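Missing here is one protein chain; the remaining ones are kept as they sit in the complex.
When the chains are written out, they are named A and B in that same order, and each has its own residue count from 1.
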Amino acid sequence: MSKAAVHGDGHDHDHPPFLAHHFDDPEQQYDSGKLGMWLFLVTEILFFSGMFCAYALYRSIHPEVWTFASQFLNSTLGAINTGVLLFSSLTMAWGVRCAQMRQRTGLIVSLAATLGCASIFLGVKAIEYTHKWELGLLPAGTYESQFLPAAVHHGISQWLYVLSAIPAVCVVGFGIWYAMTIVKGEKENSEVAGPLLVTALCYFVGVGLGLFLESGGEHSEDHGPGVHSEQHTDGHGQEHSGDAHEGEEGEPGHNDALEGKDGKHSVLPGDAKVVFVSTEADGMAPAHKPGAATDKEIDQRGGAGLFFSIYYCMTGVHAIHIIGGMIVLTWLLVRATRDHFNEQYFGPVDYVGLYWHIVDLIWIYLFPLLYLIK
Amino acid sequence: MSEIADLSALPQEEREARENFLFNTKGFLSWALTLDHKRIGLMYLVGVMSAFFIAGMLALLIRLELMTPTNTYLSNAQYNQVFTLHGAIMVFLFIIPSVPAALGNFLVPVMLGAKDVAFPRLNLASFYLWVSGAIFFLAAMLFTGLDTGWTFYTPYSTTTQGPVVAATMGVFILGFSSIFTGLNFIVTINTMRPPGMEWFKMPLFLWATYATSIIQVLATPVLGITVLLLAAERILHIGIFDPAYNGDPVTYQHFFWFYSHPAVYIMILPGMGIISELMSVHSHKSIFGYRFVAYSSVAIALFGFLVWGHHMFTSGMANVTTIIFSALTFTVSIPSAIKVFNWLATMYKGTVQLNTAMCYALNFIFLFTIGGLTGLWLGALSTDRPLHDTYFVVAHFHYVMVGGTLVGFLGGVFHWWPKMTGKMFSETWGKVSCLLVFLGFNLTFLPQFVLGSRGMPRRYAQYVAEFQELHQMSSYGAFLLGFGLFVALGVFIHSLMAGKKAPPNPWGGATLEWQCTSPPPYYNFLEPPTVNDPYNYKPLVYRDGDRGWEYVHPEAPKVPQAEPEPAQS
Partner (left out) sequence: MSEHAASSDSNASGGHGHGFAHPMPVWQLLAVFFALIILTIATVYQATLDLGSMELVASLVIATIKASLVILFFMHMIHDKPLNAIFFLSSFIFVALFLGFTLMDAHGSGYQDKIELKVLDSQRAVAPADPSAEAGNEAPSDGEGGGEIT
């Protein structure tokens, strides 16, 4: 019909089908795509640099706030997610190798593994996020002090059901599709549907993993040492955890808060005399004189919300990149089952690989910068 | 190539008519879904001109309001919305895409002797991103007024009622459009040069485009994250820029100007590239100091990243930072001055033809030089303090943006119009439009320097009565400028309706685009063209108005080299 048909898809007899008309040979096409992809990665780096700049700015101004706020991140989950992403990078690089050597099955398996890892990553991330939302660890505008008893954790967050809706729909959809392809014997389609089903299921693997570790690691990691060490010294730790259980039974949060507040008042005088941030809990002591601010004071003085703003921005934009990457990986998977890639034409796999590695690379920096601050 | 239908049996004229990119396929979809860089360039041209029309009308509305010291047509709030939209539409929808996306898309592959840009689909996507961004802006304009100024400074932008989120999403999308265009050009220039075209045999327009593209790729993502954070600030109150949540509004300015100062060079560099071409072609003399002009483009692009702080001298920056930024600001004047001197030296002893494009080029040099020199006042700390946020700043950047980019863009459109449409235009009326633009522009903005130095602040709908005369001068100038631009539009429309057929090379240019027919066939070149020195005019001779300039072979008898007549219609 149009220009597009004539111009874009018309193929010369000595042009292989994968070579666009305006390139002379596959190598020129590959080099152009590669340079384009590297340039795109440059834009990604600069895109993230804005958030790193905000991070560096506020961390350097309020280091103690960052140390305080960082304890609420679960570094076990962070480390696991790092490992998962590194593994997905490995499978992606392997996939590129398979494409370059025209190993169709290998490529499909690698891409499926990469997709699965991405999905696990998101599952774990969903647990981390929803857990924090429940605790009121929110961006600056909605951040709730961690020293108000209103911040009670309710077990499985309602938000988790919301976030899991899409993967659940995907499991059902891909499951049905996979079954249909098996019944109909469409091999190529089932090679797409199978990995996608596994991918959707992997999200729930990630969720399970996150739930297990989040509940297991809660006391050591997540309920900041500040909260607990203080309350333990006053013998109110049990009361607090008692609150948590009541919360699960569905008692309205407001009553909790009020009772808690009363309880708090009785606690407060104690605070002044004891519990500076203990060295083993917080690690910032060497930089500070004795008499440095307690966690509670840091929290009250504000600024912790900024940490969570930046945390959500960085990890959120990163997660969006993961989701974007999963969409392109799916596209690659479809093309891989159609056997589109060979020694002369593996560009798309390579470019998506580059993108995937840059997402991994950004996480490599995010992990220590966000989770491992002391 | 099988997609090129074999039409060699047809007579030359018939074949050209069938193959030229404007008519080789027909129908709306053949344009809407085209992957041909020339058609995309033309669609961009129409798009940016429409945006320019809207924003220009808003400018005239502003000048109309400022005829009197009190509110006559607009309330203060409406005035704020009008200047905001004027600025935002001009910057994001017109100036930034004007030369690179419209002329650049058309010219870069043809000048390279390539068949298309490296990523044709991305190119089309970038056009549609531009359209979607434009829709966001128009929505912001139609629904409720955006009144933050085009800079979206916090904390006002986080607290105002206006549609800041819609507008920032528009900016975000437009940023992607800009990035994709830049990325495409870098790759195209890097990997698709024909054999024989080394870096220093490239036309200077390509150097300028390349430098521009580097800025687009490096700076625009920062704008993206800035507006994204701003939107998040409004929706989620993340507090990074908001003092209410322990954030720092000056940080927003750093973020914003890290993009927006280099963006100034996105706006002016391609204009400079056009002028380099025009000066050389219409003087029929090789460009003076080719390497210096080429390097200075890259130098401007890189220096542009070092000076953003000069927009923030009065924002509460550290003293030491202001001094450093001020000192760095002056370094940008060096490559800019190199360019101006080289252009002037190019004309020296050249065969200058004062046709429309050249008139615009001279216009550019005059206005841009004033704009550049007044920038020194604003780059110097002591003079910037009183002049900041006055009409002096307004006049300064209009001299650069309008006197520089817009005039250069119009010069470029006149210069390549025959190539793009295959039609010649009326030289006389073209020159009239140039004169009107020159007079109108200076009448508009020279008084604003005086206004600013007397302390008239920008962005006010009302002013003290003693400024009225200068403001009225400025307003009359704006109407004259607008009229001049309408004359230029009339010239183009007349040319489309009744223009004479253009020869392949009406001006005697030696760059590759003049080697293919006017308008070019959809495949540009059947095989990579022979690459010559792009500024060697010796082998070109002028035949007559219908044939334009043609190459003579070295062994052909030398045609008596009479003073070449300007190609007039």
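Everything below uses one rule, namely that contacts are C-beta pairs under 8 Å (C-beta built on N, C-alpha and C of every residue); 3 or more make two chains touch, one makes a residue touch a chain.
Keep in mind it's a predicted model, so treat the numbers as computed, not measured.
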Which of B:Ala51, B:Val264, B:Met317 or B:Val332 contacts the chain that the document leaves out
B:Met317
Across A:Leu39, A:Ala69, A:Leu137 or A:Ile310, the one contacting the chain not displayed is A:Leu39
Write down which of A:Lys187, A:Arg338 or A:Lys374 is the residue touching the left-out chain.
A:Lys374
Could I get the residues of chain A that touch the absent chain, sorted low to high?
14, 25-27, 30-31, 34-35, 38-39, 41-42, 45-46, 49-50, 52-53, 56-57, 60-65, 75, 79, 82-83, 86-87, 89-90, 92-94, 96-97, 100-101, 143-145, 147-148, 261, 264-265, 268-269, 271-272, 279, 283, 286-289, 291-294, 297, 299-303, 305, 343-344, 346, 350, 353-354, 357-358, 360-361, 364-365, 367-369, 372, 374
At which residues does chain B meet the chain that is not included here?
190, 218, 222, 243-246, 248, 250-251, 254-255, 258, 305-306, 308-309, 316-321, 325
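Rule of thumb we're sticking to: only the chains that are shown with their structure count from here on.
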If you average the CA atoms of chain A and of chain B, how far apart do the two points sit, in angstrom?
41
Touching chain A in the complex: which residues of chain B?
1-3, 24-25, 27, 29-31, 33-36, 39, 114-122, 179, 183-184, 186-188, 190-192, 217-222, 224-226, 228-229, 232, 236-240, 242, 245-248, 251, 254-255, 522
Which of the residues in chain A end up touching chain B in this complex?
1-4, 6-8, 10-13, 20-23, 28, 31-33, 35-36, 39-40, 42-51, 53-54, 57-58, 139-142, 302-303, 305-306, 309-310, 312-313, 317
